[in-house]
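All protein chains of the complex are present and in place, except for one that has been dropped.
Right, chain A next:
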Amino acid sequence: MMRHLISAADLTRDDAVLILDTAEEMARVADRPIKKLPALRGRTICNLFFEDSTRTRISFEAAEKRLSADVINFAAKGSSVSKGESLKDTAQTLEAMGVDAVVIRHSASGAPYRLATSGWIDAPVINAGDGTHQHPTQALLDAFTMRRRLVGRDAGIGQGLDGKRVTLVGDVLHSRVARSNVDLLHTLGAEVTLVAPPTLLPVGVESWPCEVSYDLDSTLPKTDAVMMLRVQRERMNAAFFPTEREYSRRYGLDGDRMAKMPEHAIVMHPGPMVRGMEITAEVADSERCTVVEQVANGVHTRMAVLYLLLGGNEPAVTHTRTEGN
């Protein structure tokens, strides 16, 4: 395993499969009455959030606590971040306090990479989302969700997502989720198609390991999983598309569209969902929609990442130590 987790592109197939397999083990712990493992007892992990994200922070915190780590939450919202000094200063403070790992969320692309490589800090760095760059644990939980649903909970162990067809729909340009997913899904053997209006695809997307289409309807019948990306309302004022109505007509997922997908196909969303424009309530509440599972899987996957980066090479769960005998 690598020392930091900055980008999904840094994961080899073996690393990625190991994380997903470990996450399955972690998921078994969640089924027990006592959901806690001693693996990271005595270790201190700091959740360093320069940008608000309650969902991601709580997910990491739950994962850390289930591994018995001590948790420090640091929210730098509204501080002098614009000056840029606070990242370095904060890192050095955490280093002085002997923090064993840093989970960082930042509005600037590349901030976690800087933190990991600039010598400000020695501890492993886990990227919890940076700017429009990467959100690798989100991609891992998505892949975990897909593997469970499309390959099978037990059948999936040791497996990737070979030959599975995944479609990502919406604001690719501003989406770290899209970037991470394209990288990881490609590594795991899936075939990815991005569907968006041309205004919401980055210049240079041609070099990504995926297909690009402007037409959702022709893509859906060949899809095993469709992932709807969030479209922020402020994009409308910036002329990325003419009207909300036109967007949802061309790129929204409603019941009629969902009916074009193969029967086994699932609908995913990184949340929070904006019902109406990108996904209708009918779809969001259907059996095929995995949003709630994704949240639960996020905890398992993040436990796996933290365990592997911090815990060493022993299996996490299989043999319960009987101390004192």
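Points worth noting:
The definition used in the following text is that a contact is a pair of C-beta atoms (placed from the backbone, for glycine too) under 8 Å apart; a residue touches a chain by one contact, two chains touch by 3 or more; residues count from 1.
In the analysis below, contacts and distances are computed from a predicted model.
Here one chain is missing from view; checked against "Dihydroorotase", "Carbohydrate ABC transporter permease", "Beta-lactamase domain protein" or "Electron transfer flavoprotein small subunit", UniProt names that protein "Dihydroorotase".
Here one chain is not drawn; of A:100, A:130 or A:191, the residue touching it is A:130.
Touching the chain that is not shown, out of A:118, A:199, A:218 or A:232: A:118 (per the contact rule at the top). The residue touching the chain not shown here, chosen from A:176, A:235, A:269 or A:300, is A:176. On the side of chain A, touch with the chain left out of the figure occurs at residues 81-85, 87-88, 106-111, 113-114, 117-118, 130-134, 176, 179, 202-208.
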